[in-house]
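Only a part of the assembly is drawn; its chains keep their places, and the rest are absent.
Letters A and B mark the chains as written, and numbering starts fresh at 1 in each.
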Amino acid sequence: MIDPIILFFLLGGVAGLLRSELRLPAAVYEFVSIVLLLSIGLKGGVELAKQPFSILLPHMVAVVAMGFLLTLIAFPVLRYLGRFKRADAASIAAHYGSVSVGTFAVAIAYLSSRQIAFEDHMPLLLVMLEIPAILVGIVLARGLSRETHWRSVAHEVFLGKGIVLLLGGLLIGWAVGPNGLKPIEPLFFDLFKGFLALFLLEMGLITAKQVGSLRRYGPFLVAFGIGMPLFSALVGTGVGLALGLSIGGTTILATLAASASYIAVPAAMRISVPEANPTLSLAAALGITFPFNVLLGIPIYHALAVWAHAFARG
Amino acid sequence: MHSHTRTLLTVVTEAVLEGTLARDLDRLNAHGYTITDARGRGSRGVRDAGWEASGNIRIEVVCDKATADAIAAHLQEHYYDDYAMILFMSDVAVLRREKF
């Protein structure tokens, strides 16, 4: 059975392609994404308390390493196969080395509507994976030059809306525990999927607008927008297995690896690598990879996780 | 009424630059500025403010000609190539010159 939230995404996409006048006011988009970010953080934080830090640490380290790795792999592909300018290749690579919270939310919804369990510290890994790619991307574009204002890069990266809300939610959830959250559950938990539906409606509208750019930048970007997530999902699955994650956890880690950022990274790159053309990375991340992951990728990564676990167990 | 001539510099650019430009204006001796949210179309395509990455802002600075020129030169040097941005200037009459 198809998830209704996916249909909201398609509704937005179709409306956008038909040039409907439908659009969510920017304030509504922000409201919905603020609530989603907090929800994800809170949900993760509640469970964080149950896990000893000694288990979390290796996971965090592994995920950061994966973020570095994926960015470093994507860069030469874009630079030499795709013949992009250095700044553009670095910026697109950073988008794909980082993560998309929207895709993460869809993966969570996918698993929970199928009653598949997953590790509860996934939101923490989401946060960890968001940042390294940005740093790598800047270094790839700039070299380790003195001129980079690392202080302001750090400010941009760590104090962006997304990280503050995710981390804030994590900490609050961790501090008050499941009972403490009870009174705010109706807004942050019960409405989660409804808000996700609205969010995806808007994402469909935004995605539809990328089609024009895609046509201009041609087939390589399309191929990269599908090939890169498939490759990253393999890496993510491998890391998941190595860390001993459950099938659900492995699916989510593969999804995280496969997803491409369209909030934190674009903002950071715009400030730190302004000579990169933002249209390229958004066309790929939003126009190709986001819909691919949401419509096809997540089920594929799930199948992959099932298969890999069966294989690993023998 | 006794009035004085000053320059009104208007800049339309990407919303993501708001913080940076506010600091720049401060450093370049603008006594103030006014910002409104905007959308539009230009050489870099449609910017429709549907979400974070696609919004414009419209900045106005009233100042003396020299300051306006300095700001325009600074913006042209640092942002014109890489960002969606236009700027234009005109003369305006102000009442209390000490404010600008």
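By our rule, a residue touches a chain if its C-beta (ideal position, glycine included) is under 8 Å from a C-beta of that chain, and two chains touch if they have at least 3 such contacts.
Quick caveat: nothing in here was measured; it's all calculated off a predicted structure.
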Quiz item: Given one representative per chain kind, what formula describes the whole complex?
Solution: A x3, B x3
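In this section, only the chains that are shown with their structure count from here on.
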Exercise. List the centre-to-centre spacing of chain A and chain B in whole Å, with centres computed as mean CA coordinates.
Key: 34
Quiz item: For chain B, which residues count as touching chain A in their complex?
Solution: 14, 16, 20, 44-45, 48-53, 55, 79, 81-83
Quiz item: Which chain A residues qualify as touching chain B in the complex?
Solution: 23-24, 26, 29-30, 202, 205-206, 209, 262-263, 266-267, 270-271, 274-275, 278-279, 282
